[in-house]
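I am attaching a structure below and will ask some questions about it afterwards.
Only one protein chain is missing from this complex, and each of the others stays in its spot.
Chain IDs A and B follow the sequence of writing; residue 1 opens each chain.
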Amino acid sequence: MSPDVLILAAEEEKSGLFLILPDVSELIWGAVSFVVIVFLVWKLAMPALDRALGDRQKAVVSQLEEAEEAKGAAERLRDDYQRRLDEGVERADRMMESARSDAESLRQEIIERAEAEAVQITERARAEAESERTRVLEEARQEITSLSLDIAEKVVGTQIDASGHQELVERYIRELEEETAE
Amino acid sequence: MTAPILAQIVEVPSDVNHLFDWPAVLPFGINRVVLLMFLATLATFLFLYIPFRKPRAVPSKMGVVVETLVTFVRNGIARDTIGPGSTKYEWLLIPMFFWLLFLNLFEITPLIHFPVTSRMAIPAFLAVLVWITFVFVGLKKHGLSYIKHSLIPSGVPKLLLVLVIPVHLLSTFLIRPISLAVRLFANMIAGHIMLAVFFLTTASYFVFEPKIVAFAIPLAFAIVITAFEIFVAVLQAYIFTLLTAVYIESSINVEH
Partner (left out) sequence: MQADAAALIGAGLAYGLAAIGPGVGIGIVVGNAVQAMVRQPEMAGQVRTTMFLGIAFTEALALFGLLLFFILFGAA
């Protein structure tokens, strides 16, 4: 500690309340400074700050609105696509259904036609067999007639003798009598 | 031979007054304290104004900081304490908070190292201003019944009034401003003395008794106390502003 400082401090003779009482010039300048700072802050700083805040708020709000709008548009688009998709699926279902019913009816038709054909074929076969049989019977009958005629010729031609002749004549006569009697 | 040279630089004050006694360097009693007031005023204004001078969509980092602080004073101090209608008192609270913040933070600002609020002038002036404000608010809102309500709490027996009225008179109209001023002033003067003690001890040991261990101990203390004083500086600015808001609120709702 230098002696000069000690002497200086002793010379100044500050009162005991120096530390805790406000200095007059400091008080006045402090008041002036505070008035100035209140004025500056209130006239310049706060309006600038509030303007900045307001601008930002406006920007945020408008951005939010834009986002909302975009969201709405996207939703509409999505709904549209959904609707179209639903329609497509429905149409496909419908097509599938109609194809299935078409196939079913076609199958039914084919079966029916086949059955009918089968019946027809059977019928024709039967008719052919019938006509064949009739024809064969007819032929057989003619054959038999001619055969019997031949046989009869032969019998008549070769074997007419007395006894046979006699007997035959007699039967004829009898038959003739019976016929007339009737 | 460095010690004598350093001894000329390290001026160890003879008593505590010497820490706070600044002679006037300019006319009208402008001394270092007054110059620091002007500096704080300028710094406060620039701090609050520069980030928002030009309109810009995305705020700068500084703008975000300032905005957060101002919002804190508006909402955290004014609105939460006073309630609706707090914007009427922002003109006082916002400049006060930031001005005090800068004045207090000069305590640990390099090259300044002097809390302007450790001189009684500004705390006393602001305390008087706050006193005028809350009395004015009370009188304007409730008329003369403000005095009555603030002196006579409801539900006190008549006999006790003899005791209660002087106590309330003292506590509301005298102790409030005095304690408001003293709280700020004494905190800052104590902090400044503490810092001065430890830094001067460090310097003295370093200059006059160059022993590493001897000067390292007060230096460590000084660093810790510097950190603590940053906290105190911010806290005292906050408390001063908060108490102002509390007093204004008590004037508005004096009937409770």
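We take it that a residue touches a chain if its C-beta (ideal position, glycine included) is under 8 Å from a C-beta of that chain, and two chains touch if they have at least 3 such contacts.
Since the structure is predicted, the reported quantities are computational estimates derived from the model, not experimental observations.
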Omitted chain's touching partners, listed by label: A, B
Residue among B:V16, B:I50, B:I112 or B:L219 touching the omitted chain: B:V16
Absent-chain contact - pick from B:L69, B:L151, B:I165 or B:A186: B:A186
Of B:V128, B:L169 or B:V246, the one touching the omitted chain in the full complex: B:V246
Residues from chain A at the interface with the omitted partner, ascending: 14-20
Chain B residues touching the omitted chain (full complex): 16-17, 76, 80-81, 179, 182-183, 186-187, 189-190, 235, 238-239, 242-243, 246
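One rule holds for everything that comes next: only the chains that are shown with their structure count from here on.
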Whole-Å gap separating chain A and chain B, where each centre is the average of the chain's CA atoms: 79
In the complex, chain A residues that touch chain B: 1-2, 5-6, 8-10, 12, 14, 18-31, 33-34, 36-38, 40-42, 44-46, 48-49, 51-53, 55-56, 59
Residues of chain B touching chain A in the complex: 7, 11-18, 20-21, 24, 28-31, 33-34, 37-38, 40-41, 44-45, 48-49, 52-53, 55-57, 59, 63, 66-67, 70, 90-92, 94-96, 98-99, 119-122, 124-126, 129, 185, 189
